[in-house]
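In this view, the complex is presented without one of its protein chains, the others remaining in place.
Right, subunit A next:
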Amino acid sequence: MIIIDYKDRRPIYEQIVERFQDLILKGVLEVDSQLPSVRNLAMDLSINPNTIQRAYAELERKGYIYSVKGRGSFISNNDHLIQCKKDEIFQSITKLMKEAHDLGITKEEFMNKVNEGFKEGMKDD
């Protein structure tokens, strides 16, 4: 479920956080389902359990998971997180539009590309 890329320069804990965020936002991990225990994940990946503890703490801080004492960590309700992610995407579109405008791309060209992109994306689904 979690794969560590040893060529990646980022710390391992960051990779774990990102991977879980991805899985949670995409709905692969369902709300209220349990995360692997720190011990099992550490043994699977052969890494320091404290690293995983740190990753889980970060996920909890960001609101992706909640922990129940003595039982482990679970996926939180993530509606508001998906909303946050959507807002982020819209914000980056605004930034992209500005850059496009600076390069002289017209609104029509931009919209055409957006439509094309949507068609391409839908094909995969």
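Methods note: contacts are C-beta pairs under 8 Å (C-beta built on N, C-alpha and C of every residue); 3 or more make two chains touch, one makes a residue touch a chain; residues count from 1.
The working rule: contacts and distances are computed from a predicted model.
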item	value
Per UniProt, the name of the complex member that is left out, chosen from "ABC-2 type transport system ATP-binding protein", "YedE-related selenium metabolism membrane protein", "Branched-chain amino acid ABC transporter permease" or "Dimethyl sulfoxide reductase subunit B"	"ABC-2 type transport system ATP-binding protein"
Candidate in contact with the missing chain, chosen from A:P11, A:G27 or A:G117	A:P11
Absent-chain interface as seen on subunit A, which is shown	6, 9-13, 38-39, 42-44, 46-51, 54
